[in-house]
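Showing subunit A:
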Amino acid sequence: MMGPAFYIAAAIAVIATVMVITRYNIMHALLYLVVSLLAVAVVLYLYGAPFIAALEVIVYAGAIMVLLIFFVMMLNLGKESAMQEQRWLKPRIWIFPSLLCLVLLGELVFLISQNHQPPSEIKVVDPKAVGMALFGPYMAAVELTGILLMAGIVGAYHLGRQKEKTLHRFLEN
Partner candidate 1 sequence: MILLVLLIVLFAAALLSWVAGAKSHAACRWIALCSLLFNLGIVIRIWLAHTAISGRWWYQYKVDWVPHFGISLHLAMDGLSLLMLALTFFLGALAVLISWKELQTRVGFFHFNLLFVLCGITGVFLTMDLFLFYFFWEMMLIPMYFLIGIWGHEHREYAANKFFLFTQAGGLLMLLAILGLYFVHAANTNVYTFNYFELLNTPMEATTARWLMLGFLVAFLVKLPAVPFHTWLPDAHTEAPTAGSVVLAGLLLKTGAYGILRFVLPLFPAAAAEIAPLAMLLGVAGILYGGMLAFAQTDLKRLIAYTSVSHMGFVLVGAFAFNEIAYQGVVMQMITHGISTGALFIIAGALYERIHTRNLWQMGGLWLRMPLMGSAALIFVMASLGLPGLGNFIAEFLILLGSWPASHLFTILATIGLVIATAYSLRLMQKVFLGPCDRQYAMRDLNGRELVIIISLIIAICWLGFHPQPVLNTTQNTAYVIR
Partner candidate 2 sequence: MHPTTAGMLLAGVLFVLGLISILVRRDIIFMLLSVEVMLNAAALAFVVASAHWGTADGQVMFIFILAMAAAEVSVGLALILQLYHQLKTLDSDEAAKMNG
């Protein structure tokens, strides 16, 4: 009972993700990932979560991906890295992981298709309800998430600092 919008978005998401995982150039991959994320945002919207869709666009596609892009640009990897990637990604390397993952996918599909819930329409959950839940029963988790982000910031700062001496003293020589 899903409309064509869903199928189109889903198709874009899947194709874009396939493109992500097959690119040699990191930049291309990132851009495809942004596309994939945007498509997922549409799907999210279709599932009655407009607030989440917005978050997906703003935070995921907008912030996180952009952070990655800037990072890659900062490392200035260029052509060589793409060549390297090409050398590493020989066809036969794909075989076993793909088979394994397909098995996993098969199992997932099997499990999902065993859904015996009565078919129900998509229920829209408005952002207010999300906000009430966040600051109601999930209060503690929100606080913890805040701490996690804080730790992330501190950690990133600490790790990202360029030090004169980067080796641990045990690793010297």
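Candidates were picked such that all candidates are chains of the complex that A comes from, given by their letters.
Assume a contact is a pair of C-beta atoms (placed from the backbone, for glycine too) under 8 Å apart; a residue touches a chain by one contact, two chains touch by 3 or more; residues count from 1.
Note that the structure is a prediction, hence the values are computed from the model and not measured.
Per the touch definition at the top, the candidate among 1 or 2 touching subunit A in this complex is 2. Here subunit A touches candidate 2 in the complex through residues 1-2, 6, 10, 13-14, 17-18, 20-21, 26, 29-30, 33, 36-37, 40, 43-44, 47-49, 51-52, 55, 59-60, 63-64, 67-68, 71-72, 75, 77, 81, 84-85, 88-89, 93-94, 97-98, 100-102, 104-105, 108-109, 112-113, 115, 117, 119-125, 129-130, 132-134, 138, 141, 145, 148-149, 151-153, 155-160, 162, 166-167, going by the rule given at the top.
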